[in-house]
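A protein chain is absent from this complex, but the other protein chains hold their places.
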Amino acid sequence: MHCQCITRFGQPLEGQDRADMTPQGSEVILEVLAAGVCHTDLHVREGGVDLGHGARLEYAQRGVSLPRTLGHENVGRVIAAGPDAGDIDISRNYLIYPWCGCGVCAACQSGQENLCVAPKFLGIHVDGGYATQIRVSHPRYLFDIGDMDPMHAAPLACSGLTTYAALKKLGDRPRRQPVLIIGAGGLGLTAIQLIGALDMPAPVVADIDPAKREAARAAGAHAVVDPRDPDAASAIAKACGGAPSAVIDFVGAEATAKLGFDVLAKGGMLVSVGLFGGSSPWPLPLVALKAVTIAGSYVGSLAELGELLDIARTGAIKPIPTVRFPLSEAEGAMNRLEAGGVIGRAVLTPG
Amino acid sequence: MHCQCITRFGQPLEGQDRADMTPQGSEVILEVLAAGVCHTDLHVREGGVDLGHGARLEYAQRGVSLPRTLGHENVGRVIAAGPDAGDIDISRNYLIYPWCGCGVCAACQSGQENLCVAPKFLGIHVDGGYATQIRVSHPRYLFDIGDMDPMHAAPLACSGLTTYAALKKLGDRPRRQPVLIIGAGGLGLTAIQLIGALDMPAPVVADIDPAKREAARAAGAHAVVDPRDPDAASAIAKACGGAPSAVIDFVGAEATAKLGFDVLAKGGMLVSVGLFGGSSPWPLPLVALKAVTIAGSYVGSLAELGELLDIARTGAIKPIPTVRFPLSEAEGAMNRLEAGGVIGRAVLTPG
Amino acid sequence: MHCQCITRFGQPLEGQDRADMTPQGSEVILEVLAAGVCHTDLHVREGGVDLGHGARLEYAQRGVSLPRTLGHENVGRVIAAGPDAGDIDISRNYLIYPWCGCGVCAACQSGQENLCVAPKFLGIHVDGGYATQIRVSHPRYLFDIGDMDPMHAAPLACSGLTTYAALKKLGDRPRRQPVLIIGAGGLGLTAIQLIGALDMPAPVVADIDPAKREAARAAGAHAVVDPRDPDAASAIAKACGGAPSAVIDFVGAEATAKLGFDVLAKGGMLVSVGLFGGSSPWPLPLVALKAVTIAGSYVGSLAELGELLDIARTGAIKPIPTVRFPLSEAEGAMNRLEAGGVIGRAVLTPG
Partner (left out) sequence: MHCQCITRFGQPLEGQDRADMTPQGSEVILEVLAAGVCHTDLHVREGGVDLGHGARLEYAQRGVSLPRTLGHENVGRVIAAGPDAGDIDISRNYLIYPWCGCGVCAACQSGQENLCVAPKFLGIHVDGGYATQIRVSHPRYLFDIGDMDPMHAAPLACSGLTTYAALKKLGDRPRRQPVLIIGAGGLGLTAIQLIGALDMPAPVVADIDPAKREAARAAGAHAVVDPRDPDAASAIAKACGGAPSAVIDFVGAEATAKLGFDVLAKGGMLVSVGLFGGSSPWPLPLVALKAVTIAGSYVGSLAELGELLDIARTGAIKPIPTVRFPLSEAEGAMNRLEAGGVIGRAVLTPG
């Protein structure tokens, strides 16, 4: 097998040839058909995330050892299974749930492996799909995608799931009033579609990039706003029919976190999803005085991925644009994403 | 009538004699029997709250005009009612809900007058109970306290209600694991009692003051922790049976907000109640990566005050200690509270 | 001998009786005649200082062991001297330089013991003057005060010296334009006097407290400003004849640090002296773009104390008001200072 992996943080990926994988116990080995390239992969390659005021989260101190093969948005075909894996239909294509947990902690016991205290996330803590083969610890992490295009299904495991879970956090708020979406990148565009698929009112979208605002409008946004416009706040309130009671921040920078908080209605909810980095910019007393809820959201649970696939199978979600790169150009694909040059989603195809 | 009021922010209260009140429409005039002195009153007298990084919330720019009679924790006896006030039993003592709204905004329409966009809070936006008489706009804000001592009932309108509403925000989290209470002042002690009255496991309590920790232990805390202890975090996790999934911060300082966030389990909730001031100290990416929820909570709704009184009437809440001051010594009572010299609650009795 | 000392951080002082002191080597033992009570003492008793964003400087981790006798502003009379102390006139009263260093580090070698890497500051790292006796390691730390009142001379060792050294940092800036003084407490009032004694133009003074502004005006301020006034910045610029190029912040809170930075002219200097606490609130790019200098200043050197005494002996500095407390009431004196109830300086007299 071949893989593209990090051998040193902050350095380019390195191609390696390794022995073919063989399964143990309940393990399943798949041939990778498509592996999405995600912003998180850029953070892992870099080795950390900015925590604001000069501090940094270091993956090396969070259980991420090297070398590591990236890739957590994977679709594959089963090529081998261990003795305890049960019956698996090897003629199907499977989307792989990558947010696997330890199985024993309270989060895992309650079905939220994505919040596990000792996670084994594919492509982060164990090897992922920037490779020709991938190992999955148990078949319950596999979702049959039927005749969906693997390139379109792969991003559902992270960008799709993250968006879906963030929307669910808002409860019924987005039914009563348009939600404000900050950031019209891949997640923001997916959110517009999911909101439509869920029969919620079309959202208001804020982005500093005119091209992305235009894409959001084309995707069905009720209105688009440039957050650097001096009267952005009043434009948002006007478009939402009053200060919004629901905001999702898909960027996660100090500027977007401030915008989302400042426009929020009393009692409203800001869902924080993006990992751009920095320190929270909110005045503590206003958190209490405005009685707002700030809810961090991180990918989603196994059950939520099942729900999302049910929606996707109805055809209600039009695939976002994807750009295909061969596995050997993983490093180039990441650099293009980093430079902002990817419209939609970059996907590696090892074939 | 006589009142003690702010005539200039940052200056001592001033006693004034005014004409007796007469009611219009649905208004009710009450003779004040007891008026609690609250930390919020110190902020209003000072004119503002620290928002961190050198910024300040100024009450003068938030609809608070002067002169203003403070006092939002009031019990009184009806002495006059307007023609539209309906029948009121003038032989009873009433606790007054002070968090009155405009009646027309979305928050008011949904029963959350405490989140009104144009509030008319008693003792803040309109005159309160540091006086011999008080005006209430409608009898629906009055709760018959039966034979409860007015001195003990008055604080329910703010410190009791705030505590109760904060606990409700946590859902069933405090049933599964002890909640961590930060701050063992009046609100923290009330929380310990309410948690007992609601048959939840006794909480873990953190406070830097050994006397307050002792008071918390005496009130029934499961364990007490000095947050400045180098191994405070592990002591908390041990006492809670794992990293706590529910924390209430009754202080609202940068240090307590940091403590609450740092010890919180993935997926947990931090309820932010205190108004000490400062800027939020949380790394933005960790909000998302830990998938925590930070919920601001501000006093409570009219319905919640009704619920709280139902609990109080069962006798399940032992009154916290109160110290009586005559109305004429309102300024001194506030100074004593500010200096930390009040155990429990200071209450003014105009008689 | 008797002393009042900290036995546990965060707790009241405790009176203790100990054996009389005997000198070794170059040591000198003095009978304490006056010991000033300083804000720093409040921080030490509390155990730490707020560093912003929830962090705290802990004295316990900075070489301050307990029990500790506070007091670094001391005047005394020599009662014993070691064999290597040389000739000392025991009929005189001496002001004691308390910022003693290790003697070997680069700072000490260059005469800046106040910046020593292993300090032995009196009343912080070794025992100070809240006592009937005090030990000084070498007679070079003693300054003959002639017939000055010990109560008036004592504060020169800290509040006087700190003010003098901060002014020196500004170079000749205060000669060309009035300096802006933030904070009209003891240090600010001393600064007004020193500025006069040095024939510099009278300063502009900002303080939120009207009484302190009035005191500053009486002491000779060119103009006084309430920093919470919405047009404080333009009032300051007007009074200074343009944006000030020199500011001293004697408070050291986030709000005052922000004010000082915001009003500063390009190329100007902000001297940061106060230790109120918090995090620096300055936008990094503006530090460079405005080419401002932010100079922290901490007490002063042995040579600077000599210079200051030369000025003081001319009579050019009128003593600031002092309030006398007996040594046994050290705890009460500190509490009064903490509550803001000391006009000028509190001084303990053990007699």
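Should a chain be cited, it is by its letter among A, B and C, assigned in written order, with residues numbered from 1 in that chain.
Please note the rule applied: contacts are C-beta pairs under 8 Å (C-beta built on N, C-alpha and C of every residue); 3 or more make two chains touch, one makes a residue touch a chain.
Since we're looking at a predicted model, the values are computed, not measured.
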item: Chain not shown: contacting residue from C:V292, C:I320 or C:A346; value: C:V292
item: Hidden partner chain, touching residue among A:A237, A:A255 or A:I343; value: A:A255
item: Options C:V44, C:A107, C:L180 or C:V247, residue touching the unrepresented chain; value: C:A107
item: Contacting the left-out chain in the complete assembly, out of C:T163, C:S279 or C:T322; value: C:S279
item: Touch list for chain A against the chain that is not drawn; value: 10-11, 47-48, 50, 52-56, 58, 208-210, 228, 253-259, 278-279, 281, 339
item: Touch residues of chain C, complete complex, unshown partner; value: 49-52, 55, 57, 106-107, 112, 114-117, 242, 252-254, 257, 265-267, 272-298
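In the analysis below, only the chains that are shown with their structure count from here on.
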item: By mean Cα position, the chain sitting nearest the middle; value: B
item: Averaged-CA centre spacing for the pair chain C and chain A, given as whole angstrom; value: 55
item: Chain A: positions in contact with at least two other chains; value: 279
